[in-house]
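Below are the structure tokens for one structure; questions will follow.
Not every chain of the complex is shown here; the ones you see sit where they belong.
Chain IDs A and B follow the sequence of writing; residue 1 opens each chain.
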Amino acid sequence: MYSFRNDYSDGGHPAILKALTETANQQTDGYCEDRFCLEAANLIRGYINAQDAAVHFIAGGTLTNLTAISAFLRPHEAVISAESGHIYVHETGSVEATGHKVFPIQSANGKLRPEQIETVVAEHHFEHMVKPRLVYISQPTEMGTLYSKGELSALRTCCDNNNLLLFADGARLGSALTSNSGDTEFSDYAVLCDAFYIGGTKNGAIFGEALVICNNELKADFRYHMKQKGALAAKGRILGIQFKRLFEDELYLNLAAHANMLADRLQRGILDSGFEMLFKSSTNQIFPIFPESVIVELEKYFQFYRWEKLDDEKSVIRLVCSWNTDKKDVDRFLDTLGKL
Amino acid sequence: MYSFRNDYSDGGHPAILKALTETANQQTDGYCEDRFCLEAANLIRGYINAQDAAVHFIAGGTLTNLTAISAFLRPHEAVISAESGHIYVHETGSVEATGHKVFPIQSANGKLRPEQIETVVAEHHFEHMVKPRLVYISQPTEMGTLYSKGELSALRTCCDNNNLLLFADGARLGSALTSNSGDTEFSDYAVLCDAFYIGGTKNGAIFGEALVICNNELKADFRYHMKQKGALAAKGRILGIQFKRLFEDELYLNLAAHANMLADRLQRGILDSGFEMLFKSSTNQIFPIFPESVIVELEKYFQFYRWEKLDDEKSVIRLVCSWNTDKKDVDRFLDTLGKL
């Protein structure tokens, strides 16, 4: 039964596994000081056009988020996040476990606006309250929506004006970069963010994220923080080899574009069948609204998550396409839907 | 230049990479709830003869140590470790970063004795001091020495008598299990420890450790702790597939036995050449003593760590053999040494 549940259901792109296999007998240094990590970091610096960015490879998204955020903050400093932000909802209080409050902002579409941030900053005005210091955004958001370049620039200005750091969770950054409706490119993130990460786990790697630190003041001693949090892999090369492969040609962007394209095909097909979307997505996650009877029927043939119950009759489901989804899987879903 | 620096210089055993490659297109659930993780856990439970043990797969040793130890302790409880214990020396204060003191015990050979533990417990007698609660040992130790079954049993009794948990860091557990001079087997650890981990990173895996929790009282909600610490891999299958492969036949033990065997060959050869050892090792790490002039010469042909300066003339070096070391590499080292 084909699963549209998420984009980490598969094992890894063949080119990644080939690279891992072919290099297996080469001895290297450990802890991300090997030639593969160095080369991968250089390739990424080229893509993002930031020759002095620090690039670190870490085994997963939550580990990346908690290591970076706790390294960047002093004890009394706090994070501002959308209420739907992954660190606020779905990382088991990992940031709070390092001692920092995460202050949630309500947002229907998962995005933060400068005026919301400024309100929070204004409210936190004295030492009886935490001091907001880092704005956490996800690009694309957990709802599949996208910040435009203009919106990111406005957040940057807001952060500059309020002594805030801007951190972007790019677990699905590839999807943002290759979306039809997105207007950002790699180099924008190096300019606009203090730090961000480029997700590998959800875009062809067997696992791994590339954290990019652009703000010079955040770079010192970062490997200490990684080691302390268990985020400095002994065989760091396994991460380096993967990111080298993803970035030595257009593989990273191509895989993301493929996933977006099939999600778009799926979305258009569902709309053509007369159903509605919670909102129109331009990334690899889509959110159709179906009657319960249709959902029950679809569950006989496909796996996916129920997202939200709208009323007694209708619910939203989430369908995710990945680099490894086939056009045939999408068309089979649309056929099944058509026959209901 | 061949490196005897450590046992994580290579990329991964061919059988591991083959298994990863062959399964890459199979969709599974995430977060270690896939069939590979389930099967690997079952295989391990069979090996250790503990059908109700909890088995969790985590991406590295430091991450395993800090997640387990912080999950097992209340805030005022502390860890007892040898001064040479990996968590005390070489994990950047990762356990303290979760809030717990690690109390060091001096030990020339890296091993703890019950009477040392009891002295520490006796000294910590009231609420102005931390409460010792967990004994951390490494098997084999960071010095390559081994606890015998009798010694482990004595530690278990000591822990039982003092309300202490016994946790074994098994980053190189395979080496302990297959050592000529060791007398423990897998099932002993399930009986004698409250929890321990079976290291994969240093024994053929591309990365990954299998944490085994034997004490029922430590099992509840452990996946919450994993997620909070960034230790619950989205593509947990990558860990499960590897451990399934390592334990579906004798691969795990065979790889460790190979490394031990070559280290023994190397040690005997060096002794035969008239040099001494810091102490005789029966694991895959050996500690020969050489004059400076010999070391300088050897460094032209091989990589290894200088371990300790003994006097103006002599130093100890560390040589590590791995599952991927070849007899030819060992013999070439001995040849080179013979010609000096």
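One rule holds for everything that comes next: a contact is a pair of C-beta atoms (placed from the backbone, for glycine too) under 8 Å apart; a residue touches a chain by one contact, two chains touch by 3 or more.
Predicted model, so just to flag it, every value in this text is computed and none were measured.
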Whole-complex copies, counting every chain including the 2 in place: 4
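One rule holds in what follows: only the chains that are shown with their structure count from here on.
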Between subunit A and subunit B, centroid-to-centroid distance (C-alpha), Å: 33
Subunit A-touching residues of subunit B, taken from the complex the two chains share: 2-3, 5-6, 8-14, 17-18, 20-21, 23-30, 59-67, 91-94, 97, 201-202, 206-207, 224, 227-235, 237-238, 241, 324
